[in-house]
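Missing here is one protein chain; the remaining ones are kept as they sit in the complex.
On to chain A.
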Amino acid sequence: MALYNFKKITVVPSAKDFIDLTLSKTQRKTPTVIHKHYQIHRIRHFYMRKVKYTQQNYHDRLTQILTDFPKLDDIHPFYADLMNVLYDKDHYKLALGQINIAKNLIDNVGKDYVRLMKYGDSLYRCKQLKRAALGRMCTIIKRQKQSLEYLEQVRQHLSRLPTIDPNTRTLLLCGYPNVGKSSFINKVTRADVEVQPYAFTTKSLFVGHMDYKYLRWQVVDTPGILDHPLEDRNTIEMQAITALAHLRAAVLYVMDVSEQCGHSLEEQVELFKNIKPLFANKPLIIVANKCDVKRIAELPEESQKIFEAFEAEGFSVIETSTLTEEGVIQVKTEACDRLLAHRVDTKMKGNKVNEVLNRLHLAMPNKRDNKERLPFIPEGAITRKKRMEVDTPKRKLERDLELELGDDYILDLQKYWDLMNSSEKYDKIPEIWEGHNILDYIDPDIMRKLEELEKEEELREAAGEYDSEPESEDEEMMEIRQLAQQIREKKKLKILQSKEKDTRGPRMPRTAKKASIEHVQRKVLEKEMTDLGLDMTNKDDAHYVRRSRSATRKRKRDESVTPTSVARSRSCSRTPRDVSGLRDEKMVKKVKTMAKKAQKKMNRLGRKGESDRHIFDLKPKHLLVGKRKSGKTQRR
């Protein structure tokens, strides 16, 4: 689903940047040194590599662009329509088509020039061909300048579109400009849409989220729609129309009763009638906003009749004021309830319901006698539920008190004390009473009471009140507990043992020791196992036993293939490096002689290492002296 991938489209570079990028990349990532005297196949390969590399880069980048941009046919029709409104579908498709063509052209150029370069017989010719190839590819990209610019702008705008999920519960606000849609959404959700007195403050769709009945709801704010036919609408209004057309949402048609928006009530009703076809199959609520200025009851007769007509048609009319927040919550609950009911209905009518219904089964317990047993709901729950519905605060919080009193507020915890005589709550506590310091007060019986308590605790423990239930654990758990106990004991023993060891000075870490010895002693292993209770008496044939060479010759083997323990007195688990990979002694000898031979030249020349190129005698006499008569002046 390409919904949220709008933010992950790769940046489309401008033509100039694209060319610079790719060429500099070719410069950096391919070898740069070539000489005339190299062999021709090397020269050819060098230049072919550059051409291919550049072609590959362009190809990759262009493919990336093509796949990242959403295909208008694959995304949700709401987004497809929105993109058509904002970016013009034809232009968009054309731009992407041009990029595709450019990609193919570049591929062809690359192929052709690589083919030609096979016949290049000199460095100059190959170089010119490479230059021509790269130049051609870059010209192709230069011609795409317009498309690339357009796509970059589209990408930037796309990534800033609000993420509207077309399938979830949505409330859609529509109406004339300046009627109060944005103020409504600001009130109901945490969105912060700009509210200004001029029309068309909102120029695009905005989303806000709110919670109701433990579900997430989207509220979509649209730019205002004016009353003219579809063809005359501009881009901003078309966005609103698109949202109306494609989102399955509850529609809140907001009207301005006080006519402060600049359009009369009749005009608003006209608009309503015109866009009514878009409301098909959607729960609709008429929101009469700005009722703090003018209520419906204050309106003249004809206007009131309009509202009565609405009521008659079955659309509920709710008066609200976003300023005083009157009726806002009512609108919200009504819209959400109706939308939920509508969605449930559609789901029930659909096919998927049956799948779910088949799997649901409500199990009722069998009645064992005729006694009626009603469900028990405690009083507190009922009162709390009632209070939730009414939405009143439970009790006056300290915070509320603090806000009320403002500066006068003093934190008074003493009112919560639970005393026998409640009138004594605010009495001052004396510091000295009957000659004693109150702070020094210790109950003289305190020790006795403590002892009594402890005895009680012991009795309780003996009685088994604190024991965990044995029936709750099954056999497995018991075994596991036993094992855990054993492990703990063993661990403690080992710790004590290691402490007893007489060590002086630093000790090698265990891993080093392990590597040097390379195996655990058989005796140690067997001892440990017997300690644990296993029978280790007859284990000569076990896999962990190291055997001498005679004992291993149980299977018939080729004479040439001897076991890996070659030329070693004691077998180890890891073969030493100088004989690893070698079959027999003959090979080992040969390898050793080869190694020595390789060192001969270095030793003879007195070189310190492979990279030592020091020349001891820069001007050898036998080469630089004498006339050119006899030999010995090679290439002077």
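We adopt the following convention: a contact is a pair of C-beta atoms (placed from the backbone, for glycine too) under 8 Å apart; a residue touches a chain by one contact, two chains touch by 3 or more; residues count from 1.
Criterion: contacts and distances are computed from a predicted model.
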*Name per UniProt, for the chain absent here [options: "Ribosome biogenesis protein NSA2 homolog", "Gamma-secretase subunit APH-1", "Ethylene receptor" or "ALA-interacting subunit"]*: "Ribosome biogenesis protein NSA2 homolog"
*Which of A:H45, A:H59, A:K89 or A:R125 touches the chain that is not shown?*
A:R125
*Which residue among A:D68, A:D112 or A:E267 touches the omitted chain?*
A:D112
*State which residues belonging to chain A touch the missing partner chain.*
112-113, 115-116, 118-119, 121, 124-125, 128-129, 132-133
